[in-house]
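Moving on to chain A:
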Amino acid sequence: MAIMDFTKTALKNLFSKPATTQYPFKPKEYPEKSRGHVEINIDDCIMCGICSRKCMSGAIKVDRNTKTWSIERMGCVQCQACVNACPKKCLTMAAGYTAPSRELTVDTYSQPIPETKPGKIVNDMSKCILCGLCARKCPQECITVDRTGEKTWTIDRDKCVQCGACIDACLKFKALSTADDDGEKGIVTLHKE
Partner candidate 1 sequence: MESLIIVMICFPFLSALLLSIFKNNTARQIITYISSISVIGMAITFAVKYFTSGSTQLSFFTDTKIVDYGMMGIEAFLMVLVTVLSFKYKQYYAALLSIAQTALIFWFELGGRAPHLEISKMYVDQLTVIMVLIIAIVGTLITVYACGYMKDYHNHHKEFTDRRRYFFSLLYVFLGAMLGLVLSNSLIWIYFFWEITSVVSFLLIGYTRTKEAIHNCFRALWMNLLGGCGFAVAIVLAGIQFNVTDIQSLILCNGNIVVIPVILLSFAALTKSAQLPFSKWLLGAMVAPTPSSALLHSATMVKAGVYLLLRLSPALAGTYAGTMVSLIGGFTFLVMSMLAITVSDGKKVLAYSTISNLGLITACAGIGVEETVWAGIFLLIFHAVSKSLLFQTVGAIENATGSRDIETMHGLVRRHPYLAWTLVIGIAGMFLAPFGMLVSKWAALKAFIDSGSIILILCVCFGSATTLFYWMKWIATVLASKNNDIKAKNTTSANQWVSILVHSALMISLCFIFPLISKRVIIPFIHTVFNNAYEVISDDNVIIMMIMIIAIFAIPGIAWLFAKHTKYRKVDRYINGVNAGDQMNYIDSMGEKKRFFLANWYMENIFGEKKLWEPSVIISILMIVAFMVISIGGVR
Partner candidate 2 sequence: MGERSIVPFGPQHPVLPEPIHLDLVLEDEKVVEAIPSIGFVHRGLENLADKRDFNDYQYVIERICGICSFKHGMCYCEAIERIFDAEIPERATFLRTIWGEMSRIHSHLLWLGLLADAFGFDALFMQCWRMREKVLDMFETSTGGRVIFSVNKIGGVLRDMDSSMLKSFVDIFNGMENDLRKLTHTFLSDYTVESRLRGVGILTKEDAIRLGAVGPMARAAGIAIDTRKTGYEAYGKVDFDIITSEECDGYARCAVRIGELFQSINIIRQLVDKIPEGPIATQIKGNPDGEAFVRVEQPRGEAIYYAKANGTKFLERFRVRTPTFTNIESLIHILPGSELADVPLQILTIDPCISCTER
Partner candidate 3 sequence: MREEYTLETVDIETLYKIVIEKQRAGYRLAQICATAFEGYNELIYSFALDYTFENYKVIVPIESEINTISDLFPSAMLFENEMKELFGVQIKSINPDYQNKLYRIASPTPFKKEVKEAVKVVKEGE
């Protein structure tokens, strides 16, 4: 048992510099991986909307028609899920938080609306070996590859967002590529000879 056991510490504190930071008079320095806010390199974004779907708190809105990508700053929980999911890696998590404000801040980024219509993914079945890599990489899960049975490669045109992940996945075989959108809809199945 001790009486006023804390005295030493208290006196030491009294006569040494306080631990207090000088924020906001001096800016805060963040560690490099600090998760502060989401940044977008809007030029690379293909408006696939994956980030929007991954976002647990529904902070991201992607409008493919107007080519706008917007984030509700007061709704983003900095989970980084969108960043991890973005097929184009155009999202990054940067240090530093969004400034508090009197309104619910929404940041909107947009791209010029291109004249050309977006293309569609086509498969040169002669090159395809039905490895299934594209299917696995497809964030939309719109590709199915039947390797053992019918030997088909199927794509659901309605679900595909032309993110190009499958093309990247198939770089080795170069079976996939884009073509002009001719309005083809629904499930399209291609057979391997």
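Regarding candidate selection, all candidates are chains of the complex that A comes from, given by their letters.
In this text, contacts are C-beta pairs under 8 Å (C-beta built on N, C-alpha and C of every residue); 3 or more make two chains touch, one makes a residue touch a chain; residues count from 1.
Bear in mind that the values here come from a model prediction, so they are computed numbers and not experimental data.
S.K.: All of these sit in the same complex as chain A, but only one touches it there. Which of 1, 2 or 3 is it?
M.R.: Looking at every copy, the candidate touching chain A is 2.
S.K.: Considering only the defined contacts, which chain A positions touch candidate 2 in the complex?
M.R.: My answer: residues 1-6, 8-10, 13, 19, 30-31, 33-35, 54, 56, 77-81, 84, 93, 136.
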